[in-house]
Structures are given as C-alpha cells and as structure tokens.
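Excluded from the complex is one protein chain; the other protein chains are retained at their positions.
Labels run A, B, C, D and E following the written order; every chain starts at residue 1.
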Amino acid sequence: MNILIAALCGFLYFIGTSRLGYGLTQATGSPIFYGMILGLVYGDLEKGLIIGATIQLIYIGIIFTGGNMPADQSLAGIIAIPIALQTGMDVEVAVGLAVPFGILGIFIDQLRRISNSYWISKAEKYAEVMDSKKIFHCAITYPTIVIFLLTFVPVFAITLFGADAVTTVMNFLPQGIIDGFGVAGGLLPALGFAIIIMVIGKRDIMPYFFIGFFLVAYLGVSTMGAAAFGFCVAAIILFNSMKQNGQEAG
Amino acid sequence: MNILIAALCGFLYFIGTSRLGYGLTQATGSPIFYGMILGLVYGDLEKGLIIGATIQLIYIGIIFTGGNMPADQSLAGIIAIPIALQTGMDVEVAVGLAVPFGILGIFIDQLRRISNSYWISKAEKYAEVMDSKKIFHCAITYPTIVIFLLTFVPVFAITLFGADAVTTVMNFLPQGIIDGFGVAGGLLPALGFAIIIMVIGKRDIMPYFFIGFFLVAYLGVSTMGAAAFGFCVAAIILFNSMKQNGQEAG
Amino acid sequence: MNILIAALCGFLYFIGTSRLGYGLTQATGSPIFYGMILGLVYGDLEKGLIIGATIQLIYIGIIFTGGNMPADQSLAGIIAIPIALQTGMDVEVAVGLAVPFGILGIFIDQLRRISNSYWISKAEKYAEVMDSKKIFHCAITYPTIVIFLLTFVPVFAITLFGADAVTTVMNFLPQGIIDGFGVAGGLLPALGFAIIIMVIGKRDIMPYFFIGFFLVAYLGVSTMGAAAFGFCVAAIILFNSMKQNGQEAG
Amino acid sequence: MSLEEVKEQRVLTDKDLKKTYARWYLSVEVSNSYERLQALAFCNALSESLKKIYKDDEEGYKEALMRHLQFYNSEGTFGAVIHGVVLSMEEEKAKSKDESISEEVITGFKTGLMGPIAGIGDTLIWGTLKPIILALASSLALSGLFIGGLVPFLFPLAVILIGYGMLKSGYLLGKESVVKLMKSGLINNLINSASILGLFMMGALSSTYVKISTPLKFSFENSEPIVIQDILDQILVGILPIAAVFGIYFYFKLRGQYYNRLIMWLIVISLVTGFFGILQGS
Amino acid sequence: MSLEEVKEQRVLTDKDLKKTYARWYLSVEVSNSYERLQALAFCNALSESLKKIYKDDEEGYKEALMRHLQFYNSEGTFGAVIHGVVLSMEEEKAKSKDESISEEVITGFKTGLMGPIAGIGDTLIWGTLKPIILALASSLALSGLFIGGLVPFLFPLAVILIGYGMLKSGYLLGKESVVKLMKSGLINNLINSASILGLFMMGALSSTYVKISTPLKFSFENSEPIVIQDILDQILVGILPIAAVFGIYFYFKLRGQYYNRLIMWLIVISLVTGFFGILQGS
Partner (left out) sequence: MSLEEVKEQRVLTDKDLKKTYARWYLSVEVSNSYERLQALAFCNALSESLKKIYKDDEEGYKEALMRHLQFYNSEGTFGAVIHGVVLSMEEEKAKSKDESISEEVITGFKTGLMGPIAGIGDTLIWGTLKPIILALASSLALSGLFIGGLVPFLFPLAVILIGYGMLKSGYLLGKESVVKLMKSGLINNLINSASILGLFMMGALSSTYVKISTPLKFSFENSEPIVIQDILDQILVGILPIAAVFGIYFYFKLRGQYYNRLIMWLIVISLVTGFFGILQGS
C-alpha cells in the first residue's frame, strides 16, 4: 500500500485514540469517520462509509466504565477499512477482519494507562514546587507523545504491508467461509445493542425496546423515523413524571 | 362417507367434549384442531385449517360462566368440516352449515349435566363408606362413559350419511344464497369479538379496542404484529400501575 | 360573469358573514361550502371543493377572541373560487388571489361592529319602556340589514367584473410567478396550524403534535386515520386523569 | 332535593329555556359592537324569560333589562351556562324581593365568570373542535367528495347541543354548582385531552397539507447529482413543513400575532423562493 | 418463618399436591351437574390427600369427604388456590382437633372466595388468555400453517402451570395471605392490563376477520359511478365491521345475551343483504 496512505492511517489512529478532548475521540476515532476519510481517499466514499458504519454498530454499546476499554473500535476500523477498499473485499469479510484488531487494541490502551502512572508521580513533584505549567505537560503533552508512538508505528506498519498478505489469503477463501462472514456481519451488531440493554434496560421499561423493534419490523419505519417517535414518547413520559413530582418543567 | 372417517369424527367429538382435562378440550375440541386432523385425512390440510379457523372465530368469545354452554363449537366443527372437505363446499357455505349444529350441541351438554346429578348422589353414598376409589369413578369414569354414548353415536351417524344429503341440497343453491353465506362468514366472527367486549370491556379501556382495530385497518399490521404491540403496551401499563401501587414488580 | 352568479356570490357572502346563528357562519361562510355550491353551479364540483378546502386550511386556526376578526376566510373564498372556476386558473394561483381579500374583509367587519354601537344605544331606550320586541329588532333585524348592504354589494360588483380583469392579468403571468404561487399554496396552511399551536400548545403536550405529524410522514396514515388514533389516545388520557382525580367518568 | 323537584319549583319551563337559547344562539354575534360586545344579545336572549319571571313587577323587569344591557362578553357556547344561572338568580330575586340577591351579586357573577369561561370555550370549542371538524371537511373535500362541503355544519350542530345543555344545567343547578365545577379538575382534564387531540390533529394535518419541498440539486462530474430533498428526507421526513410551521409559530411568539402582515410576508417569500427554484409547492 | 420451614411442618409433600392437582385438573368439568356443579370434582380431587391428613381419624376423614361434596363452583385455574388453602385448613383441623377450626370456617372460606375468584379467573383465563391463544391459532391456521392446529394446546398448558402454582401457594401460604392478595391492588392491575391486551387483540382481530363491505354503486350519466364503499373508506376504514361488532354488542347489552337467537338473526340478515347485493363478505 501507498506509504502516504499508511502514514495517514497511522495518523488517524493516533488522533482517534489520543483521548484529546473528552468524547471527541468518539468522533475522530469512529470507524464511520475513518470510513468517510478513507472512502474519499480511495474514491469510493459510499463503500468506505458502509464498512465504517457496519463496524461502528458492533461497538456502539461500548462504555469505558472506570476507564477500561472493552474493545478498540478505532483499531478495528483503521485496519479493516483501507485494506477492504484497496483489495475490493466484501463488507462482511472486512468486518470479520476487523474484529480481532478490535481486541488487539486493548493491549495498546493498557500500555498507555500503565505508562501514565509515571506522569502522575512526576506531577506530584511539580505540585510541590507549584509549577502548574509542568503539571500541564504531565497531564497532556507527555502522554500524548507516548500514545503517538504506541499508535502510529504499528498501524503504519500493518497498513503498509497488510493488503498484500490479505489479498493472498482471500484468493483461497472458499464460498462457505465468505457466507460465514456474511452471518457474522449480520450477527455482530446484536452485541452492541445487547451491551446497551445491559446498561440501561431495567425490566419495567423493556417493553419500549420491543415497541421500537416492532415499529421497524412490522411498519417498516426507518431508524430516523423511529428516533422521531422515540423522542416524542420519551418527552411525554418525562413531562408527565415531572408534573407528577411537581417539578418545574424546565 | 367412509365408515372409518365417520368413526374418527365421532371419536374426535367425544374427545373434544369429554371435558377430560380442564381447558384441554378447548384444544382437542377446537374446530382448528379438527380442521387440521381432517385436513390431513382428506389430503387438503390448508382448506381444513381455514374452515376450522373460520368456525373457531365465531365462537372465540364463548365463556362457560357457571358451567353453562352458550354454543357448541365442537359439534359445529365436526359436522361442517368433513362434509365441506368431502363435497368441495365453499368455506362460507360450510360456516353456514356449521352454525345450526353449534346450537344443537347445547342440548347434548344439557343431557350430560342432567345425568351427572345421578353420580353426585351416588358419590355421597361412597363418601359415607369412605370409598375414595368409587368417588373417583363417579367423578370421572361413569360420566365419561355417558358422554361417549351421547357424543359418538349421533356424530358417527350424521357424518356417515350427511355428505350425500348435503351434496343434493347444494346443487340447488342459487348464487344469491351462496353470496348470503359469504356475508355470514364475514359477519359471524363479529359475534365472537362482541361477546368478549361484553366480558372485559370496561369503558375506560375501550379505546384500546379501537387502537388495535385501526392499527390493522390503517397500517395493515398482521394479527401477530398487533399482538406484539399489544403485549408491549399492556406490559408498560402493568409495570406502571404496579410502580404506582408500590408493589414489587414480580 | 353572469349576473345571476354574481348575485349568488353576493348572497353567499352575506349569509356567510351575517353571524346569524353562533358558529353557523363557520359552515355557511366556509370556503369549502362556497366551493361546493359554486362547483355545482360551474359543473366542476371537484375543483370547487379543492380550491375551497385549500383556502379553508389557511384560515383553519382562526379564533375571534374578543370578537376580533383576524382575517376573513369568507371574502377570500367567495372572490377566488368563482373567478378560478370561470377562468380555469390553477388552484395555487387562486389561493394567491384569495389572500388579499382575506385581509380586506376585516374592514367590512370593522364597519359592522362600529355601526352596531348605534343599535345598543337604541336598545337602551327600548329597555326603559320594556319593549322587548324592539330590543329584538336592535339585536337582530337592523344589524342584519346593515350587514346585507355591507357585504352583498361589493361582492356582487367584484365577481361581476373581476373575472375579465383577472384573465387579462393571468395571460402575462410568467411561469416563475406561478411557481411562486405554488409555493404559497403549500406554505400558507402552515399559518393556520401554527395559530392553533399558539392557542392550545402547552409545552408538555407538544410531543403529540409531532406524533401526529410523523404518523403521517412515516406511516402514511390519512388524516381520518390519524383522527381515529388521536381520539383513542385523547380518550385514554382523559379517562386516566379522571380516574386519578377520582372523578366520576361521566 | 332531586333535579325533578328543583324543576317543579321553577318558573321557567323547558320551552322557555329553549326559546331563550334560540334567541341567544341566533343573535350572539350579530349585534356585537366594539363598545359592549355581546351585551345586546344577552339582553335580547333573556328578555322574554325575564318578562315571565317579573310577571307583575314592572319596575323589576325594567331594571333587569337595563342590567343585562351592560357590557358582556364570553364564549357563546360554554357561556350559555351563565345565562342559565343568571335566570335562576333573577328568579330568586323576583321571589324574595328583599335584597338577599342584589343587583351587584348578579352582575358580579356575570362579570366574574365571563372571562374564565371565555378561556375554556375558546380553547375547547374554537381552538379544538372547530379546526378538527374543518380539517375533516377539508380532507374529504380534497378527495373530491361533496360531503366535505356539508361536514362544517357539524360544528354549529355541536354548538347548539352543548350550548343548550349548558344553559339548562346552569338554570337548574344554580350558581354554586357552576362555581364548584369550575374548581374541580374535570374541566382542566377536558381541556388537556382536547388540546392533545387538537395538537395531534394539527400535526397530522401539517404533515398532510403543508406541502413544500426543495427542487435543488447539485451535479458533479462523473457522478449522480446530489438531490438535496433526498438528503433531507433521510434526516427527517417532513423537515421543511415542520420548519415552516414552527418558523411561523416562533414569529408569532416573538413578534406578536400580526396575522396579515405575516401572510403578506409568506406570499413574498413564496414568490421569491418559487421564482428562483429554491422551494416548490408539493 | 421461611417457606422452607413451613414446608417441613406440613403433612403433604409436593408429590401429594401434584396428585391432588392432577385429580382436579382431570375431572373439573367432567362431573359438572346442574345441582352441585364442581362439588364432586372438588371432593374427588382432595380425597387422597384428606386420607393422609386424617390418617387414623376415620370419623374426621368421612366428615371431610362429605363436607367437600357440598355445592362448589369457581373458575378451575385460579380456583385451585382454594383447594390449597382448604388442605392447609383441614390439616390444622386434623392436628388441633379442638374446634379452633370448625367445619363452618372451612366451608365459609370456600363459599366466600369461590365467587370472587370465579370472576377473576373467568376474566383473565377465559376472557383474555383463551381468546388470545385461539386468535393466534386462527391466524396461523388461516395462513395454512398446520402449527395453527397445535397452538390451542398452549391454553391447557398454561392452565396446568398456573393452576398448580395456585394450589401449591394456597397450601403453603394459607388463608391469610390469599385474602391479603385479594385485597391488594395487584390482581386488579393484572386484570386491567390483561383486559387491555384482550381488547387490543379483539380490535385487531375484528379488523382482520370481520369482513363485510358493500358492493353498492350509483351511476350517473357522463360521470364515474359513485362507489359507496370508497366513500365509507374515506370517512373511516373498517366502518362496517365496527358497526357490526358494536351492533351486536349493544344488542346484547340491551336485549340480554341470547346467543343463539342472535346467531340465527345474523344468518337471516346475511342471507337477505347478500341476496340483494347490499353487503358482501370480504
């Protein structure tokens, strides 16, 4: 693969996992965002977006409770998308390729958090001499340099050499396996949704899940349409409960 | 009609009205069940099921309050289904044929309940001598023998000779009458639903009837789909009212 | 235009703005009603109804708070409909023609209310001599004569000579302007609906507006269908709140 | 005391009440003037009944007529309850003749209630019932069904039935019960549900009848043109009509309800956007 | 005292209860007579368990058998809770032997609760659960799926599970808790939600399976014929089926539930309207 593109991928992965800006890396590190950028680069915006969104859905439910990363959507995306665009891989197979990297990325994050222990001990020293500038560097500058090294280098390497390896493998993939990846592509998003149900699904509001489900299943409403109805229903319930609690609706 | 099939019908009617197993005869005596069995026998499963279900819908609302049978769906089914399958009768005409038998069956049930008075007086005697085995026979064995005679014999006879008679009549039916039966087939299910509204339809929940109605009328949802939505709505209301009453949602 | 038709229009406008019968002139003065009558007269019932209804929608939200008329749907209708039917004008252009007259009509109503001050002073005199018949005339007969003059004459004149003038103008209308009237025809009903939201739209029930909106937008329900659902939902809410207040549901 | 018993003690019969209501119904707005609004109609409605109540008491009758020519304005349908109560009060005044019910009490009741009841009636009758009926009529008419031209008559029909019911119960139940009803939650519940239905319908109608979209397209070389309306539909179907309705709504909220100024603006906007192909009407 | 501890102090094992329920389940309606309805089935269900409870006390056993041959009628599923409680009462009676629990108390409990529980059971089990299951079965069968013929068996299955649960908890929790449960709102909430589901389904089913429309058309010269059904559909889709259901409903309300008389009338009406082309069945 082109060295420039490999560098771009390394850079995108760095940006998307740098954690600069709380929640910002949910956007800059989203497989959809990667898909858009790389789709433009490869001249197939639509396919880029579709692969990105398909990967995104698998990880849509992820929450970093206590700072722990359960899986790394950014690494999954930044490896699979360019290779798929380059080799003309099916979307489903690309997703199959993405998943193992989603796991590998966790280790990178663990290295990062281990190394961060060093900076906090440094920061304590600077606190004693009230050097707030140095504290700033400990909090932002130094960890960012570390994460750059941890992220840019491996992704640069893999994307530079990965496509050829993958193309070779793909020529030998039997149709049955490709069908299997097709199932995976359809099945894995269930994971993302199940995780969210774990977090927000108390029993007495579970019926709303099914109403949403059947609204699409039986009435063919689009997701945006469902969102519109969902907002209205949630607003009614909120206003009602506020009225009952005698709170001001503000 | 084949003597074996006539015997089968007699037997099915006996099983379906024996009352062995509380609520079980709602299944073994359901016109749908009859339709399935007889459909298989006559090699036209689909038609059997459709006639059965159409008859079932007429009687769907029946409740035996105080043990009284308002109409006998089993007799209606066991007479109309085999004759219709045999003679190639329209579904609607079959329904028209079924209905009078649905009334006749009431008398069979009344005979049964009258005769049962005998067994309770017997049982009292056995109670005095503490013969629980004989009480069991009074409660189950003897009434079952009686009901067998009351049900098997007439249905065997009618199904054996009925088809020919019906075929003769049918050849003379003008189209206007057949159209009329068509209306009856479409109208009679209303009876089943109206009865249930009588039982469960308090005024303040009547709007749900109409929501269900219009969900199908305007949005073309299938009955199963409507059931899915209905379950969700009922669950929400149940959980809500339990919460308000401070009951544990269990 | 035919003198008879012009007289009919004058008469219709008089009836529709006479205020005889509280709320009755919402029917006799409705552009839909005018559309129906004039459609029959011109032999194009459908077009009459459509123009009438389109104009009606613009003014659907009007409320005469404190007796003040914010716009005159009747004058808008009685001018635009016959001219459109006569000249074969597009519906949208007809609406564009109607709107200025909707404003002009306000002045007629103001004249009427100013003149009515005279009759109340008269009535006081009659009250002193307890002449209830004369009070009746002050309350009904005299104002009705005045309104007849105020309404019949101008409409008779305009409709008599208007069509020709309009035809002349129309021949010079460029397509861009006609497109613009098309936009107006689609946009103006928003005015009617916005006004009603002003009156009845408290924040905590606003979501119902959107549910109604999206029911049509995403599920293609007709307005009647939406009305059916809306009635059910409103009834549920009414019964619920009555139950909670412990009121008798009567 | 049952309603039947109350009825027997009363001077006015059902027929009298019907006549009173008919006089009112016919004239509510006919004589409406800037000065006293519905005063003349009020007096006219009651005049015959008052004559019967104050049978031999000429002075009382005259005073009553004068009294009810004072300023009055309320919503005509729900407001009819006031007529009923006022008749019952006049009756009591005529009977007792002492000052147990003074002129001030009657006028106080009228002016005290006409405001709140106008609010209720304007919301329920004019803000909800009327647009719903007219909307149904419009939708039938737009399908070319001539019955659409007759549906609006359901509105005066409803007004007659509700209004007469109001007058009659006002007369029979008297002042206290009306005040009590006003204080119970029932009316608020009614307004709330009616408003919900109204809003729901306005939503459905906005979606059906506000018909604007954009014909804008952007074409690039070697690729299909980007149709803006398609993108908008992907985001939210009906986004332009919603924007129109709430644009107008907030205009009114912020600038005041200058109906006709806005209507003119809307036409100008339509002509410009239509002319330049930014919007289209469908 | 935990449930486990209660269990240990009790005479009857789970197996005994299962047998009792099986005898009940099998015979509830088999011996139903006009005279005493479910009395014989009740006695038959309890007989073996009573034998165990009154082990050596012949007289007590005999009296118990006689006692439970008295009139009894309730809904069989929910009603099983009565069997459970009665067994626990009999047990107490057998143990204490004094009159702390007299015959009257037991019979009083049975006859006192059988009515209300019949109401609950008839609504939930027969008025809601049964038609919903049969409706699903019908709808599958009408699509030609043979599984529709088996779905009705879900109903007896549910009856068995619920009924046994009732009997067992009645036995273990005893009289007080049942009375307490009856008084708590839970059962009402349950009935309410179940009724809502039931009504909702009846609406959906009415809309799907009540299939009548009118083939009437009026033709005028030079114009398309007016199709009445089209106009009806414009006004409200399904207006004829709704009219049919509520026509029947109000017939029952006003004239009483003469099921078979009405069925005959409906057939006559169908034949006449069908013959003359006023209605058609689809």
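Here is the rule we go by: a residue touches a chain if its C-beta (ideal position, glycine included) is under 8 Å from a C-beta of that chain, and two chains touch if they have at least 3 such contacts.
All values reported here derive from a predicted model rather than from experimental measurement.
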Chain not shown, its touching partners among those shown: A, B, D, E
Sole contact to the chain not displayed, among A:7, A:41 or A:135: A:135
In chain D, positions touching the absent partner: 231, 234-235
Touch residues of chain A, complete complex, unshown partner: 18-24, 26-27, 30, 32-33, 35-37, 39, 45-46, 49-50, 52-54, 56-58, 60-61, 63-67, 70-71, 92, 96, 99, 102-103, 106, 113-114, 116-117, 119-120, 123-124, 127-128, 130, 132, 135-136, 138-140, 143-144, 147, 176-177, 179-202, 205-206, 208-218, 221-224, 226-227, 229-231, 233-235, 237-238, 241-242, 245, 247
Contacts of chain E with the absent chain, listed as residue ranges: 140, 143, 145, 147
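Just so we're on the same page, only the chains that are shown with their structure count from here on.
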Shortest chain-hopping distance from chain A out to chain E: 2
Mutual neighbours - chains that touch chain D and chain E alike: C
Same or different residue numbers at the chain B/chain C copy interface, by half rule: different
Whole-Å separation of chain centres (CA-atom averages), chain B against chain D: 53
Euclidean distance of C-alpha centroids - chain C vs chain E, Å: 56
For chain B, residues contacting two or more additional chains: 205-206, 208, 210-211, 214, 217-219, 221-222, 229, 231, 233, 235, 242
Residue numbers of chain D (touch at least two other chains): 145, 237
Which pairs of chains touch, using the document's own definition: A-B, A-C, A-D, B-C, B-E, C-D, C-E, D-E
